[in-house]
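Below: the structure, in C-alpha cells.
Removed: one protein chain of the complex. Kept in place: all other protein chains.
Right after this comes chain A.
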C-alpha cells in the first residue's frame, strides 16, 4: 500500500483492533469482525446511528466489555494479558452525563485516580487544581459539589478527572451529547485546544456526524449490526463517501462542508475597492468596481455602497449595506470566505486581520477558482495515495 503524500511522517498505531466480534448470549451481534488501527496522539471518532456498536467498541478497549472473538492490542500488547485495573488506570474515561461522584467536592472528584494510584492528598489536590485551570474551570469551584455546577461545567470536571493521572489514552463516550449546542461547541473547541497541548490518543464516540467531522483526525463510520462502513480522514469522507449509507449519513451540503478543510490563506486579496470614511471624490471615482467598501478611521469595515450613492465628505455609515461576517485568512477556511461572499450584497468577501482591520476583499469568482484548484489538488493527492 502506497503511503499518502499528505502524511509523509504518518503517526504510529497505538491501538490495533483486530477482527473483533461481540456476540451476546441471546445471539445479538453488537460488533461484527471489526478491524481498526487507531493512530497515536490523535482523535479517532467512532460515529454511527444507535445500535451500530460504537459504544460497545469503545468499551471493549478498556475491557468494560470483553470481545467474543478477535484481539485488541495496546502498544503491541494484548489487552487481555494485563490486569484489568492497571489497563483502565492507563486510560481516561469520560461518559455522557459526566458521572461525577455527587458526595465529593469538585477537587476530590478530579483527584480520584491519582488517589487510587496512591498519591498523597496534597499532591493529588494540587494536580486537580492544575487540571481545573487546564479545562477552563474557575478555581473558586474547587470546593463546590457537582449539583452546584451546570451541565457544561460538570462535563469539564469529567474531562479533568479523566486526565488527572496523565493517561496516554482517553476514551470518550458521547461526552457532549447532553449539553445544549452553544455549550457543546465550547466544549469541542476546548477539547481541540487541550489536545493541541497534550497530544493524547483519544477515541471519541458520537452519533453526531458534524461533531465527528469537527473533532476527528480519523473518522470511523459504523452501521447497524456493528459493521465498519468507512474509515477515513473527515475531508476524504466528505469528498468520497464509500457507499450510499455513508453518503446518506453525512447528510446534505457535503461540498460546502468539505470547504472547511481548505485554507483561505492563499486567496488573492485586493484593496482597490476599499475606501476610508473621509474619502475624496477622486478616491470614490477611481476604482473600477460596482461596489466600494467603506472603512472607519481604524481600518475596520463599515459597509458596502455603490459609488454613485457616495458623496465625498458626507458618507453616512448607517446608509451602507451590510458586509456580512468577515473572514480571517490563515485562520478561517474557504468555507468561511465563501459564506462571507454569499452574504455580502456586493458578492465580495471582506478579509480582516485578527484585530478586525480590513486587509482586502475577494470576489466570489476568485473564491470559486480557489475551490476548483483545491479540488483538483485533492484529486491528485488521492491518485497518489490510492
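The definition used in the following text is that a residue touches a chain if its C-beta (ideal position, glycine included) is under 8 Å from a C-beta of that chain, and two chains touch if they have at least 3 such contacts; residues count from 1.
Here is the rule we go by: contacts and distances are computed from a predicted model.
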Name of the absent chain as recorded in UniProt (options "Chemotaxis protein CheZ", "(Fe-S)-binding protein", "Imidazole glycerol phosphate synthase subunit HisF" or "ABC transporter permease"): "ABC transporter permease"
Sole residue of A:14, A:47, A:72 or A:87 that reaches the chain not shown, by the stated touch rule: A:87
Touching the absent chain when the full complex is considered, from A:45, A:79, A:162 or A:292: A:162
Identified contact with the non-displayed chain, of A:57, A:105, A:195 or A:363: A:105
Interface with the unshown chain - residue positions in chain A: 62, 64, 84-89, 92-93, 95-105, 112-113, 116, 145-147, 158, 161-162, 171
